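Report on one structure; see the data block that follows.
Just one protein chain is left out here, and the rest sit where they should.
In this document, chain identifiers A and B correspond to the written order of the chains, with residue numbering beginning at 1 in each.
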Amino acid sequence: MTLHEWCSGSRGAMLRRTRLVAACLAGSTLVALAACRQDTQDVRGGAQGDVALPQQQSGVTRSTDTTGLPAEGALARVAIGDLAGIGNNTLDAQVKNPYANDHASIEAGQEIFINMNCAACHGYDLKGGMGPDLTDTYWRYGGSPADIYKSIFEGRPQGMPAWGRALPSDVIWKVVSYIQSQGGSYPGHLADRGRQGDLGDNNRDTTSFSTLKGRNNVH
Amino acid sequence: MRVTMNTIATIAMMATVAGCGTRETPGRGADSTTARTTATATTAASSPGDVALPAMAARSAAWLPPGADDGNWKMPSRDYGGTRYSPLAEINTTNVAQLALAWTFDDGESHYGHEFTPLVANNTMYIVSPFPNRAFALDLTKPGAPVKWKYEPNPSPIAIGKACCDAVNRGAALYDGKLIYNLLDDHTVAVDAATGKELWRTKMSNVEDGTTMTMAPLVVDGKVYVGNSGGEMGVAGWLAALDVNTGKELWRAYSVGPDSLVRIGADFKPFYSWMRGKDLGATTWPADAWKHGAGAVWGWVTYDPDLKQIFYGTSNTGPWNAAQRPGLNLWTSSVFARKADNGMATWAYAMTPHNEWDYDAVNENILVDIPIKGQTRKVMVQFNRNGFAYTIDRTTGEVLVAKPFGHENWASGVDPKTAMPIVNAEKHTVPPGRWVRDICPADVGVKDFEPSAFSPRTGLFYVTTQNICMDYKGRVVSYIAGTPYWGADMTRHVGPGGNYGEFIAFDAATGTKVWGIPEPFLTYSGAMATAGDLAFYGTVDGWFKAVNARTGKVLWSRKLGSGIIAAPMAYKGPDGHEYIAIAAGVGGGAMTTSSQPGFPARGSSYYVFTLGQNIPATQPATSGGAGGAGKKEGGKP
Partner (left out) sequence: MCTEHPRSVGRLRRAVTPVALVVALAVVAACNGTTSYMDATGTAGRREATLGWWLTAVSCVVVVFVSAAIILGILRHRDDPRRGDEGVMERREVKSGLTWIYAGVAVTVAILAISFAGTLVTLNAASRPRITPSLTLDVTAHQWWWEVTYSQADNPSLGFTTANEVHLPVGEPVRVRLHSADVIHSFWLPQISGKMDVIPGQVNETWLEARKAGTSRGMCGEYCGLEHAVMALEVTAESPEAFRQWADARRTGAAPSTTLSPSASAGRVVFARSCGACHAVTGTEALGRFAPDLTHFASRTTIGAGALTNTSAHLARWVRNAPAVKEGVRMPPIPLTDTEMRDVIAYIQTLH
């Protein structure tokens, strides 16, 4: 339909057509705006509310977990060792990382890992240095995602700072996602085998302190 | 004709005799024969008839710790001037090939590198392990040198995660019956050398903030001089003086900040104009940046008893990313001369102002009096991380010689008028965020902390050097207490030639290398020179070698259990014979090359060598436990 044709014809018809076009435009604008807001939203995990790990709190610790653990405090849920061989202390290991395998979270986690100076101790390639290698299967304090979360949150005796007061929990989870993406940690269902040394060497270069060019950090 | 023949024959004979005289025979002159055959070692600081090399006159006893004699070794460098020279000559160029293992001792801490040089006094050897810094006294009068006592200080394990470069200990001092050293977790301790009981323990800093202590204290004139580590952790560096009897802190001189903190006053007269001014330790930084500017004092302190001044250097600047701290960043990467009694500075010199490459200045400042351009000068010589060997007048701070002693390409030289480095534009690491390739040396330098030695007989310095380069990318970094304040992404690679190490003899009067022994692995041990005209060093793959100090010919070598990153020492045993002791336990900064094929495993043993003829085939059985039954072990506080 040409402009000429639009303009010809009755006034009423012209008005109807104009209103129709305006309505279409308005509608598509609204749809576009809604879509814009959608795809730039920060990913928020689903299971965050029921993660039974130390949350950033002060004063009284409240348990919001649903795993049937005792209500008094996070310390009771530490489960590195085993009591006289009576097993299944894998409760913590079952807690999942709400941000695992999410690409945006892994990238955010890498940025935090560098900005919070984690890379300075553990290496930009996570191969260790002042701090231990995070890509092998040897984890002194446990290597399931939940164990790694706790190590970051609580700090550890040989100089690992306690980040639980400085970083909110979802930020710590994103760092865990990044570490998981580099292949070191073992998933929760392998936690028993990991603790018992059954996972073996994943054939990675274990010369943690070396910074010789071309070893792990080709650039 | 006959007369001519006779003359010729006479001349020929004289020439032969004269030629004989110039062969390397130690202790020439009146006591040459006795040096070879008797057990009494001779002190030969300089002998008449030596070849025309600069040599140093013998020094007064004030240059040695009280109670020192030819056969003991009471501080890591043996003397206050830092020469690491032993006057013992029983083991010399003619017989060192017979060196054999007398006994070994293992301190059980193979987790961390061994950078400790043993001390010997009163027929006892003293060893301090890496973390947890146990002290051992070994009874040299008994066969196999059993443990006499053990001291367990139980330092905080937090220190392990704050030590940038392994949980090491670089030395102790024996003074007035006390063994004095630093614990990794920022305590200085004094232990009764006879019993192993703790006498005092002083807390110097807070380990959770990232400060540790690894350096060997200098103890002289009733004072203990100690400094902090943490150049990578955003600390503020300092050197403190403690009372040797009580451990009480007398004063503390910071390396950064206003003059009141740095202990700069009317006595301060730096030689160069760019170091004169008020509060330069603060005004050469953006506001408050000096508070985390490092300048840690983790290296060696030396002392001139005539000037009554101490000399030491400060570490790199924090953070490594220099874009965050425009300005000259005084007084990091500098050397200080201070009055030993009150710590007020007399002069200072910054070797690498506005340091962009982590070139610390903490290396040993060896105090010697050597002829330069025909005139004997009182100098200090430092083989700096940045690859330049500085010969500095220690009375004024004037730089007399500054020449490279290894491969470097970051600076084309040191300006003779201002003594500032002339930086090559393409080796600047600022602005950050981009890779700068092939900067030589790497951050670990042409020489790291490992201490060099000086022989007053040859007038030469014996230096273990590094041939290693880096690719460097700077980054913005936040200061977060207890975490590294770094700002650098880095890889290292070997320098030209493919040999990571080289052991050299260097003439500091002219700034020239006299000879060098390239090594495939890093030479990270430091050195010792002896009156037997020998120089000793070790390699990171575990070879311990003795070389002719004049020619550089390797005369003896032995492969030890692990890499060597500590300096050796020499002592006279109760039997009157000379012994050489060395630790073998790789770690420390040498771990940066741990992926080099053939790199050794960790170790924790001390090896003691002597001439094979002095080692009995069997030892008489000892009765009971070492030190007598019923005696409680160690001095656990």
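As a working rule, contacts are C-beta pairs under 8 Å (C-beta built on N, C-alpha and C of every residue); 3 or more make two chains touch, one makes a residue touch a chain.
All values reported here derive from a predicted model rather than from experimental measurement.
> Any idea which of B:412, B:478 or B:512 touches the chain not displayed?
B:478
> Out of B:326, B:413, B:497 or B:574, which touches the unshown chain?
B:326
> Thinking of the whole complex, not just what is shown, which of A:115, A:158 or A:182 touches the missing chain?
A:115
> For the full complex, which residue in B:67, B:431 or B:574 touches the chain that was left out?
B:431
> In the complete complex, the non-displayed chain touches which residues of chain A?
Contact residues on chain A toward the absent chain are 3, 7, 36-37, 40-42, 55-59, 115-116, 163, 165-171.
> Tell me, which residues in chain B touch the chain that this view leaves out?
Residues touching the hidden chain, for chain B, are 282-288, 292, 324-328, 431, 433, 476-481.
Note that in this section only the chains that are shown with their structure count from here on.
> Counting only Cα atoms for the centres, state how far chain A is from chain B in Å.
47
> Which chain A residues qualify as touching chain B in the complex?
114-118, 120-121, 124, 130-131, 156-161, 166, 205, 207-215, 217, 219
> Under the stated contact criterion, what part of chain B meets chain A in this complex?
Counting only chain B, the residues touching chain A are 157-164, 232, 435, 471, 475, 477-478, 480, 482-486, 489-493, 591-596, 599.
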